[in-house]
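Note that one protein chain of the assembly has been removed; the remaining protein chains are unaltered in position.
Every chain is named by a letter (A, B and C) in the order it is written, and numbering of its residues begins at 1.
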Amino acid sequence: MELEAVKKLLEKGEENAEAMEKLPPRFFERLVMKGLRVDLIQPGRLLCSFTVPSRLLNAGNFLHGGATATMVDLVGSAVIYTLGARTTTGVSVEINVSYLDAAYAGEEIEVEAKALRVGKAIGVVSVELRKKKTGKIIAQGRHTKYLAVSSKL
Amino acid sequence: MELEAVKKLLEKGEENAEAMEKLPPRFFERLVMKGLRVDLIQPGRLLCSFTVPSRLLNAGNFLHGGATATMVDLVGSAVIYTLGARTTTGVSVEINVSYLDAAYAGEEIEVEAKALRVGKAIGVVSVELRKKKTGKIIAQGRHTKYLAVSSKL
Amino acid sequence: MELEAVKKLLEKGEENAEAMEKLPPRFFERLVMKGLRVDLIQPGRLLCSFTVPSRLLNAGNFLHGGATATMVDLVGSAVIYTLGARTTTGVSVEINVSYLDAAYAGEEIEVEAKALRVGKAIGVVSVELRKKKTGKIIAQGRHTKYLAVSSKL
Partner (left out) sequence: MELEAVKKLLEKGEENAEAMEKLPPRFFERLVMKGLRVDLIQPGRLLCSFTVPSRLLNAGNFLHGGATATMVDLVGSAVIYTLGARTTTGVSVEINVSYLDAAYAGEEIEVEAKALRVGKAIGVVSVELRKKKTGKIIAQGRHTKYLAVSSKL
């Protein structure tokens, strides 16, 4: 691909620029979370599900890796809340995701988050996305958070 | 936090459900990319910049970790194109991101992607987000892709 | 710490230099594997155990993070073999490890490796180290390998 084409590819977002400007604050998070259902909450464990919507697809027409990472972030943060009364889930220190299979529009996905360790300062959770029908793993990630945010990192 | 509150937190996306349903396919990607400017393209290196928009903020009012991961995905993929005529940038195998500082609405950010290795089968790139004013690193990540996608993973 | 002290810290390995030179090839791997017992082998799953030896401790007198990462590498590679007749387990593409608890000398540890996906080209496994007595997780990691090594990465 020529360099000019790379530039075009990255800057293609410029269509519909005006409508984009008017979107409310934190719209990104709502775009990803919309349609997520919580199926089970236990201390240290969360099970959610959603149907892959077309708005979250990538150029290959399957669930966008960035949307998957955002779920690892959000569902991974929520599971920390299940372990006690906190006023904050802290700030993200590290997120990693392995992509194992493609999830196509309309597929039913379950998201399982487990607390691996939640201490006073550091929380680490794992998050796995699976196809509901077959149990096949789509992605597995971990999310590390710093929980004592009142003090300085 | 009580378990019921966790459920509400995760399912809050249900407001404006109808408007959300009408969004076009792949809107997620455009939401993140909109406003990204390519400042420099070299073989194996890309330098972009953007102003943090309010739509990409998180609950703490700084750039969402999922949006950062999505940029590591997208800008990291684009840098693979700069290394030759490909018809695909492959599929993501792994993405990891360390979050180092908060970026607030209106801040100017530069995104630098570098190809660490791009072979026939595997491509690995690093992506760094920095504050333009101070050079302070906001996030650093790596993105591993499988490039020979015609054959089976 | 003064810069000169950092230098001394890193170069302290120079004691016993001669004995070190005479160690056989690949001694590193044997040093970590020695004492590892395989308790269960199933297709796609391996369960091993070992007693933390003093030779693998770090400056804090608990299991060295580098030794843990080496087990993620080695046990994670072995689990790929359980899925069929291969002449190679490929080459490592990425290894990541979260450290969750300290394991002290004499503690009994179990290591569980699971294949998350093993295709023709890419294999991804997860590896978890736990204390046998309490089930407490010491570390959890993932290992990504490129399996089709006859062709070029």
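As a working rule, contacts are C-beta pairs under 8 Å (C-beta built on N, C-alpha and C of every residue); 3 or more make two chains touch, one makes a residue touch a chain.
These numbers were taken from a predicted model, which means no experiment stands behind them.
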Missing chain -> touching shown chains A, B, C
Contacting the left-out chain: of B:Ser54, B:Thr88 or B:Ser126, that is B:Ser126
Touching the hidden chain, out of A:Glu29, A:Asp73 or A:Glu94, is A:Glu94
Missing-chain contacts on subunit A, rising order, are 93-94, 96, 117, 119-122, 124, 144, 146, 148, 151-153
Where subunit B meets the chain that is not shown, the residues are 96, 98, 100-101, 116-117, 124, 126, 137, 140, 142, 144
Omitted-chain footprint on subunit C covers residues 1-3, 5-7, 9-17, 20-21, 23-38, 41, 46, 48, 53-60, 64-67, 69-71, 73-75, 78, 81-82, 84-86, 91-99, 102, 105
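Note that only the chains that are shown with their structure count from here on.
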Dist(centroid_CA(subunit A), centroid_CA(subunit B)) in Å evaluates to 12
Per the C-alpha means, the centres of subunit A and subunit C lie apart by a whole-Å value of 29
Touching two or more other chains in subunit C are residues 96, 117, 124, 142, 144
